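All protein chains but one are shown in place.
Moving on to subunit A:
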Amino acid sequence: MEDKLLGFLLLSASSTAFVYYTLWVIVTPFVEEEHYLQTWFPDRYYAIAIPAYLGLLLCVFVAGFIGHVMLKARKPKSC
């Protein structure tokens, strides 16, 4: 039962993120400033900065995980 909840949360979170990001990137340039809709979205600088930063975090975690596994797999020097 918890698995289905997890799947549903993942699906709805990614759908929401996709709609929000699409609106942010594609719709806001056509909406003139001072419109009410602009208050929902931060500056478009962050539309690039946040995915880039998250991608960098992902690479850091992958590299760190690989390093951790390699450290763990060292065999002790046999005398």
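In this text, contacts are C-beta pairs under 8 Å (C-beta built on N, C-alpha and C of every residue); 3 or more make two chains touch, one makes a residue touch a chain; residues count from 1.
Going forward, contacts and distances are computed from a predicted model.
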Listed names "Glutamate--glyoxylate aminotransferase 2", "Mitochondrial ribonuclease P catalytic subunit", "BHLH domain-containing protein" or "Dolichol-phosphate mannosyltransferase subunit 3", with the criterion being the UniProt name of the chain not displayed: "Dolichol-phosphate mannosyltransferase subunit 3"
Touching residue (missing chain; options A:6, A:37 or A:60): A:6
Touch residues of subunit A, complete complex, unshown partner: 3-4, 6-15, 17-18, 21-22, 25-26, 29-30, 44, 47-48, 51-52
